[in-house]
Structures are given as structure tokens and as C-alpha cells.
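Note that this complex is displayed minus one protein chain, with the remaining chains in position.
Here is chain A:
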Amino acid sequence: MLRRALPLGLGTGLLGRGLGTHREGSTLDWHGKVSEIKKKIQSILPGGAWSPLYDTSHLPPEHSDVVIVGGGVLGLSVAYWLKRLEKQQGAIRVLVVERDHTYSQASTALSVGGMRQQFSLPENIQLSLFSVEFLRNINEYLAVVDDPPLDLQFNPSGYLFLASEEGATIMENNVKVQRQEGAKVCLMSPEQLQKKFPWINTEGVALASYGLENEGWFDPWCLLQGLRRKVQSMGVLFCHGEVTRFISSSNHMETASGEKVTLKRIHEVHVKVDRSQEYQPVECAIVVNAAGAWSGRVAELAGIGKGPSGTLQGTKLPVEPRKRYVYLWHCPQGPGLEAPLVADPSGAYFRREGLGNNYLGGCSPAELCPQEEEPDPGNLEVDHDFFQEKVWPPLARRVPAFETLKVRSAWAGYYDYNTFDQNGVVGPHPLVVNMYFATGFSGHGLQQAPAVGRAVAEVMLEGRFQTINLSPFLFSRFYLGEKTQEHCII
């Protein structure tokens, strides 16, 4: 009975796999052997988690209070703020499940890294304002003992939005809102624009708004690594795996007006290990969906959207991956070091990269082309014809020096595109009561990540938004049809 009693129920691994991979080679690896024996003794002594049958150190723990699906900048930000806002250290156990630790397809790593406050929604502006304050003081927020300070390479060169005749009134209203929230933006006429940036061709520009402070671009990889390092030092567990299933239980309940609803609660997450059939059921109290471009798929796993369309059960999470190209070119006569990130009314944009007359740029096809011409999000292949046809002509018109340039390289990344209103989804789902969203920011997730992480952590711990009120970004707007859309030129 004792023999049967001990190892059962420790997670479904492959029985008889043996204790790790032992080489049967002939080389006497004393050092390796001794350290292995030491490790085994350490794990047997009280204090270590030892499984008598096989090694389970690569599997996530069997129980975690919060499981965050997705280890990009949004997921790590939520983990950071959860650990920071918990009342006592070590109160909540957080597990971050990330499918790809090289972040080869993650939106964070492939992002252009822009930071702006020039939005039209006050919530977006507040999010960016807090995030830039976070980034400016990043070495106070993300300090880890004995580790070097972070260098985000924040270039505070600002954003320059150009508006044609039609968009000029919208731009003025937007700038008014931005100034109310505390962003420092200045409006420029074409003459002022020509004087300030002589390399610009102001044909067709009626008005320009230029961010004077707290705007620019930074290195997203550095932020990601800084968050990862800090979050690991705060005790968050990382797991290399993919979420394949949610086990949930439903309750049929009635609302106050007598309507019948079915509320669901996820109580187990199946995390599948990479390149293996092995999976670990993780018992959890809360699941955070921060899976970026794949959030829609994760939401479908939880049963969101399975129901007759038009009802709350049938409302899917409208986040899907959209591919965007970024091109890097060299132009020796190009704009100098003061060049901001210029956004043309046609949708093309560019920014300076480094000090050697290199520039990054691209184009958001949403403005130019209808839905059918969206690039296929199945892979991250770059279409160079897109540059020739859609990006180069408007940029060359806007900056005459760009008529002669040489493309150095290009890459593609995903937007976690919210097809409903291109703004983020934050907060709990009304029917799956313990799934919280932090996704769908459609291209401006990186710059708002610190603030969004704090907002989601507040909802999870306190039950409501405390610092920035993100109720326009709740999931229920998809069902009620209330779009919180940006009235922006881009």
C-alpha cells in the first residue's frame, strides 16, 4: 500500500522514462557525476521537491494561483504589477506560460518600439503617460540586486503627425484632449513645419502635431528582458509550454431580472511541454489571457464565442494576428538626428534608426487597402513588393531625400489586431468569471504595457480599476456594440 501510495498523482508523465538522460559513454565525467549526485541529494533532503519516479523539473507546478498565458511584455507587466501590488510578499503564486522563449514570433520583440501620447481617447493618453513615466524611471521600478541597470535607449525625438485638409479638424480636437490630459504637443502650420524640418516636403499638409516631450522610441527587447529578470526575482515561475486546454465548470444562475445565464469558471489549465506529448494540469484560480496575436485562439479554448451569434455567449474575442512589415534602409542624404517618427497622412511612417543615416519604416495597410489585401498572417515572410508599391512612393514624396535609398533588411511582425475597434481589451470576461484579458492593442500594446499591467492587477486584486479607469476597454463592449475607437489619422 505504501508503495502505491507515494508517487501516484504527481502529474502524468511518461512512466519509465528514467531519471534524466544518462550517458552510457566511456568518458569518466567525474565533475558531471559528482554534481549530479549532489543535486540528487539536495533534492531528497527536506526542502526540495522530489519525485521518486522521474524528473519533473521541466513541468510547471501542479497548482498556481494565477496563470498568465503569454510571456510577452503585457503578460510580464501583469505579473510584475501583481507581485508589486500584493499586500504581502509571496502571497500570490504566479505562473507565466510562454510557448517560445526565443520570442521569435512575439509582437514585442519585432516591434518598432514607438512611444507616443498622441491618441484621441483620454484613456489611451493616460496609459501612455504612465508608461513613459515608468520607462523613464525604469531602473527604480525594475531594479534587481547585483544586476546591471537597464539601458532602454529611449530616443525622445517625438512623433510628428501630418494631416491633410480633411483631417485637420480631427487633429486639432485630438490635440486639445491630449493637452487636457497633460501631454505636451504642439501644432504647427506648414510654414513652421518647413522651417523646423527643412527636409520635409509640406505639399498637401494642412496641419502637423509634434510631440515635444515623452515621445519617441525605445528598445523593446531591453524592456522585455528587464521585466523578465525582475519578475523572476520577485518569485514568478516561468514555464516553457503551450496552453492546450482549459478544464472548467459551469454554474447555471439567474440574474436579478430573472434571465438565465451560465457562468463558467476555469479551474485547471493543461500546459503542454514543447515537442512532446507530455502535459501538466495546473490547478488555478485566475487565468490571464495575454497571448497577443493568438489571444483569439486561447479565448476559443475557454469556450468564449461558442454560442448563437448575437448573444453574449456567442461573442468571440475579436483579436486576430495581422502581419505588418518593417523595412530598414540606408539613405546618406536623409534627415538628421532631430528627425521624429514621421507619420504621413497616407499611412506610411518612418523613423531614424541609429546614427548612421539608417531609417526604419513601414505602412499600415488598413488605411490604404481594403480587407482583402491584408497580408497572409500564416507566416512571417516579408513582401518586398509592398515596399516598392506602398511604402516608398509616399515617403519619397514626403521626404525628397528618400528618392535615393537602399533597403538593408526587412522583417515582419504581428499586430494583435482588434477587428472591432483597434483598441485593447482589458478586464474580466462577463461569463467566464476568472479569465482576465490584457490583449488586443493592435500595434500600441508595447507602449501601454506598464500601465495596462497595473490596471489588470488592480482589477484582479481590488475588484475595480483604481488609478486609470479602463472601463471603456472591457469585453462587454463587443456584445453591446459600443466601439471605443480612436479618431486618429493613423
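Note that contacts are C-beta pairs under 8 Å (C-beta built on N, C-alpha and C of every residue); 3 or more make two chains touch, one makes a residue touch a chain; residues count from 1.
As a convention for this text, contacts and distances are computed from a predicted model.
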Original post:
One chain is missing here; what is its name in UniProt, given the choices "General transcription factor IIF subunit 2", "Trafficking protein particle complex subunit 13", "Potassium channel subfamily K member 2 isoform X3" or "NADH-ubiquinone oxidoreductase chain 4"?
Top reply: "NADH-ubiquinone oxidoreductase chain 4"
Subject >> Listed residues A:173, A:189 or A:251, member touching the removed chain >> reply: A:251
Original post:
Among the options A:143, A:263, A:328 or A:396, which residue touches the chain absent from this view?
Top reply: A:263
**OP:** Looking beyond the chains shown, say which of A:62, A:100, A:181 or A:383 touches the absent one.
**Re:** A:62
Subject >> Selected residue (touches chain absent from view) among A:321, A:361 or A:428 >> reply: A:428
**OP:** Decide which residue listed in A:144, A:328, A:407 or A:461 touches the omitted chain of the complex.
**Re:** A:461
Original post:
When the complex is taken as a whole, what residues of chain A touch the one chain not shown?
Top reply: 1-2, 5-6, 8-10, 46-51, 56, 61-63, 65, 86-88, 90-93, 251, 253, 263-265, 267-268, 283-286, 427-428, 433-434, 436, 459-464
